[in-house]
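Report on the structure given below.
Note that one protein chain is taken out, while the other chains of the complex remain in position.
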Amino acid sequence: MKRRAIDVSHLPTHAFGHRSIMWWGGAGLMAIEGTMFVLLIVAYIYLKGRSPEWPPGHFAPVLFWGTVNTAVMLASLVPNHFTKAAADRLDLQGTRLWLSVSLLFAYAFVVIRIFEFGSLNVWWDSNAYGSIVWTLLGFHTAHLLTDVIDSTVFAVLLFTGPLKKSHFVDVSENSYYWYFVVLFWLPVYGVIYLAPRLA
Amino acid sequence: MPTIIQSALHPAGPQAAQLATLWWVMFWTCTVVYVVVLGFLIMALRRGRSRDLERPAARQLTRWVAAAAGVTLVILVGLLTVSVTTGRAIASLSAPDALTIQVTGNQWWWSVEYSHPEPSLRFTTANELHLPVGRPVRILLKSSDVIHSFWVPNLHGKIDLIPGRQNQVWLQVDRPGVYRGQCAEYCGLQHAHMAFSVVAEPSDDFERWATAQRQPAPEPSNALEQKGREVVESGPCAMCHTVRGTLAGGRFGPELTHFASRSTIAAGTAPNTPGYLAGWIADPQRMKPGARMPATGLSADELQAVLAYLSTLK
Partner (left out) sequence: MTADHEVDARLTPEALAAESRHLAKCWGEERGILAWFSTVDHKRLGLRFIVTAFVWFAFAGVLAALMRLQLARPNNDVLGPDLYNQVFTTHGTAMMFLFAVPVVLGFGVYFVPLMVGARTIAFGRLLAFSYWLFLFAGIFLYGMFLLNIGPDRGWFSYVPLAGPEYGVGHRPDVWAQLVTFTETSALGVAICLITTIFKLRAPGMSLNRMPLFVWTELVTSFMIVFAMPSVFMASATLVLDRLVGTQFYNHAEGGDALLWQHLFWFFAHPEVYVIFLPATGIISTVLPTFARRPVFGYLAIVLAVISTGFIGFGVWVHHMFATGLPQFSISFFTTASLMIVVPTGVQVFCWIATLWSGRVSFPAAMLFVLGWFQVFIIGGLTGVMLASVPLDLQLHDTFFVVAHLHYVLIGGTLFPLLGGIYYWFPKMTGRLLDERLGKTSFWILIAGFNMTFFPQHILGVMGMTRRMYTYPPELDWGPLNMLSSAGAVLIALSLALFLFNVVTSLRRGAAAGDNPWGASTLEWATTSPPADYNFLPWPTVSGRDPLWERFPEQPVVAGLSHEKREVLVTHVMDAEPDHRKEFPGPSLWPFLAAVAVSGLFIGSILTPWAVVVGSLPTTIALIAWFWPRSGKPPDELSREIEESDKAGKEAA
């Protein structure tokens, strides 16, 4: 049997970015959740189009907490960037440091989110406007919470072990997910806080 | 009961007629396509079984497949054209100052309100529409609870009645007769028993009917009927039903002022005869379980009286 053998024993045992299968899992999750955000925004626009007065009673959400939180979230992208860079070069100390810094921002934006709910000026059961606004904010909050929990678990693992190289890939993927959660917030912020103020 | 032909292929008006034509055009086109495609399939299978026939070149097969795709596209565009043309035609029916009827869907009956610019000429009935032959009529459609659908196959396609929206359809009947319609959107327990009649009659007959409908209920002519009216006014009936000219003014159930002029009861569930009516009033849940009308708890005497009174409401 003159069969050739292609030897793969020298290939590395991990890879970053879209070469890794974790990236595809993460991309799939982002596609699913991104679609949900888009649908919620479309539902908002649909309900707005059917209403003579939007918001009913003309009470738009207060801008302050939402804008502060947007700033905090955007700021968190800085340590997030460095976390990813450290993970990509398998730098254990660097990853530990920057993930911990990112976590501080994360706990902050979760707490501020509570104030955001309080400043919406409507309850979820008052009318359809209240329902869609609470649902949009609530759905994004679920993402913030997932981000916080995920990142906390990784941070703990980075300090306690047992660690494998693939965990650095996981941390790198988590950073991508963090970008997704913050960047998708921007259109949601626009819809919740700015759209009611348009003529 | 005699056979009713509630069929889209027995048109009694211009719109249903156009739709029936569209049906036949599409039906025959699809049948021919089906026969041709299956024909090619069978030929291919037979070729495939024989070993001597030459295998056609890939290029030839490609041409055939591309041609078939092209023919498919052409047929679809043709059908699209026929469909759009028909759609425009049936939606183009209208007339100034047309008769307007507001139909409201309820679980599980139809409220029918004849509009008029002059308020005193408006009247309400239930589960039965009368239409003058040969004129476009405007039907407005809304719902008081869940989604229903208004469908008289002999006349037109169906239009939904959606809470929070007002839909509209123009109808025209050309052939006098009685046509059956029914709710065509699942609306709960007794969706199967939410039918209605459409009585198409010449204009004069229609006007006579409308004038009669505008009158309040006639006075009872004997003691039994008088007792019946009292039971209706003071008993459970008045909580839901209206009989104009009496104290019964309930708005939850069908209007009964000219109940005896209608041919069915319980939205087409049974014929309007004393036997069925007695059974219905005594225990509506037997004939139509889940119907919103509760058992009335009338004694036998009261029931007799009510039946007598109702029979006067022509």
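Each chain carries a letter (A and B) given by its place in the written order, and its residues are counted from 1.
Everything below uses one rule, namely that a contact is a pair of C-beta atoms (placed from the backbone, for glycine too) under 8 Å apart; a residue touches a chain by one contact, two chains touch by 3 or more.
Note that this is a predicted model, so its numbers are computed, not measured.
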item: Per the touch definition above, residue among B:72, B:203 or B:273 touching the missing chain; value: B:72
item: Option from A:62, A:90, A:110 or A:195 whose C-beta touches the chain left out; value: A:90
item: Chain A, residues in touch with the chain not shown (by the definition above); value: 1-15, 18-21, 24-25, 28-29, 31-33, 35-36, 39-40, 43, 46-47, 50-51, 56, 90, 92, 124-132, 134-135, 149, 153, 157, 161-167
item: Touching residues (missing chain, whole complex) on chain B; value: 1-9, 16, 18-19, 22-23, 26-27, 30, 33-34, 37-38, 40-41, 43-45, 47-49, 51, 55-56, 58, 61-62, 64-65, 68-69, 72-73, 76, 79-80, 82-84, 86-87, 90-91, 107, 141, 145-147, 149, 151, 153, 156-160, 162-165, 167-168, 180, 182-192, 289-290
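The criterion applied here is as follows: only the chains that are shown with their structure count from here on.
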item: Euclidean distance of C-alpha centroids - chain A vs chain B, Å; value: 52
